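Dropping the structure in here first, questions after.
Of the protein chains in this complex, one is absent; all others appear in place.
Chain IDs A and B follow the sequence of writing; residue 1 opens each chain.
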Amino acid sequence: MGRVKLPIGPQHPALKEPENFTITLDGERVVDVDIRIGYTHRGIEKLMESRTYTQNLYLVERICGICSYAHVENFTQNVEEILGIQIPKRAEYIRTLFLELERLHSHFLWLGVAGHEIGFDTLFMYTWQDREVVQDLLEMISGNRVNYAMNAIGGVRRDVCVEHQKKVLQGMDYLEKRAGYYKEVAINEKTILARAENVGILKTKDALKYTAVGPTARASGITVDIRKDDPYASYLDTPFDVITTNTNDVLGRVVVRVLEIFESIKIIRYLMAHLPAGEIVTKAPRKVPEGESISHTEAPRGEDFHYLRSNGTEKPERYKVRTPTLANLPALAEMLKGTYLADVPIIVAAIDPCMGCMDRVLVLKGNEKPGELVDGERLRRYSIKWYAERGWKA
Amino acid sequence: MFKGLVKWARVKSPWILHMNCGSCNGCDIEILAALIPRLDAERFGVLLKGTPRHADVLVCTGPVTKQMKERLKRVYDQMPEPKFVVVVGQCGSSGGIYQGAYGVEGGIDTVIPVNAYIPGCPPRPDAIADGLIKLLASIDKGGKL
Partner (left out) sequence: MTTTEELITEVLKGFPVQVKRERRVFLTIPRNDLIKTMNILSSELNIQHLSTITARDTGNDLEILYHFLLKGVVITIRTTCPKNDPTVDSIVSVFPSAILYERELHDILGIVPNGHPDLRRLVLPDEWVGGYPLRKDWKQPAEQEAEE
């Protein structure tokens, strides 16, 4: 059977931003992958140049609705570095709390998405129900479930009171129990193992060569975690372990994220037990002197990198954002090569793309004339059916 | 006779197609959060479909990016009549915080006709369910909100 080109994209029923892959197939095996993005390119970096630093606090948050706080943290860190201000310790702890709460909600969200991709919708319902505990905590302290508007330049805008601390700790107890259940499921459940073990292999040398980041890199044995390598906020104080596995596959990426949930719970418990007294914000001037600054954080998906160039006015001269998913795309293209088409949905989901997945699939036959239009829900169902024919059941 | 039955079926079980036209995902996540057991929009018969050809309601998020404009039009054209469009979020309503950005066209209604707007950044799952129910109620009454 000859080679067939399959464009997949740019719209997915289950969620997220669109992107487009053109996959060259030989039979059922992927031979080559070409990635086209830009469907959510809004022009934020340029827009930031015409807004003040205060206005940009709210714009930067909305680069992504899942890891929004990581972006705001980077932004405020950049501005504060050029201004030369040190924020109060209590503010650092509250920021770290939000960074970790975000990681929790993102990892639970991802577990559900991964479950949905392989047809395990019960997992989706369970994990998103548990995730609501985190959303309630975020809303309790900040006022919103998404886009918390917690940071000011110089600290945070809202405080955490004793009642909040109690509720956060109660939430952690509940989530720890639930994470324990998911850990058992991830490691022992045959249905998941069949779809995740030895699927989407990314060798360590390739992960390094293509600079994979986040859980994708850590599942290939690379100990990279910005919280440990270039500590920010309160990460020098809080004890936690960097989780790696060396299975190089989708299962490794599942295990890393589940175990990271435990580490986040550990960090949050420490923060609540050691929250320093004091102010939550330091006054900051509106004009930022000329200078440049680099800030990067370990967002739930990996290294989120921001660069700021200031020019002495109230508006940035240049702001650059490199999100973790962009860093993982070359590694993704590599790990899709040689796999079955039926594995494509879960492998793409396993890098936790903060850009969408596939919906529209156009099958091009041999001489590249357009063929039958197949939507992405059918690709997902094709992959579930393909595995069912080989004895897999949800 | 059939018209009434079909309308009852559409109102009691709207099949929705969700399309992200350039959003940050905040609204998309909250739409899904409306389907989970806590709120369980499925008890209203809402079913998330994967293809425009089976959908009654198109739920859109995001400011329409220039890349997505044609695709949005195409998806809308593929939906069979009668069809309804619901916009979730500030960005879909007016371009939101991205107004003026070079990659953005504007709200969803700059590209296709819209029946209902659910404002928020993002709107809570309850607000989304509320908006959908209001739309269904209006369909029940005869199509106009």
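Everything that follows uses one rule, which is that contacts are C-beta pairs under 8 Å (C-beta built on N, C-alpha and C of every residue); 3 or more make two chains touch, one makes a residue touch a chain.
The model shown is predicted, which means the values in this text are computed figures rather than measured ones.
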Handout entry: Which of A:210, A:240 or A:387 contacts the chain that the document leaves out
Key = A:210
Problem - Residue among B:7, B:38 or B:66 that touches the chain left out of view - result: B:66
Completion exercise
Against the hidden chain, chain B presents residues 65-67, 102-103
Problem - Residues from chain A at the interface with the omitted partner, ascending - result: 37-38, 41, 43, 45-46, 208-211, 224, 226, 228-230, 294, 296, 303, 305, 307, 309, 317-318, 320, 322, 326-327, 329-330
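Methods note: only the chains that are shown with their structure count from here on.
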Fill in the blank from the handout: In whole angstrom, the CA-centroid distance of chain A from chain B equals 25
Completion exercise
Per the touch rule above, chain B residues touching chain A in the complex are 17-20, 22-30, 32-33, 36-38, 48-51, 62-63, 65, 67-68, 71, 75, 97-98, 100-104, 121-122, 124
Exercise for the section: Going by the contact rule at the top, pick out the chain A residues touching chain B in the complex. Expected result: 10-18, 38-44, 46-47, 50, 58-59, 62-66, 68, 109, 124-125, 128-129, 132, 135, 145-147, 354, 356, 359, 375-378, 380
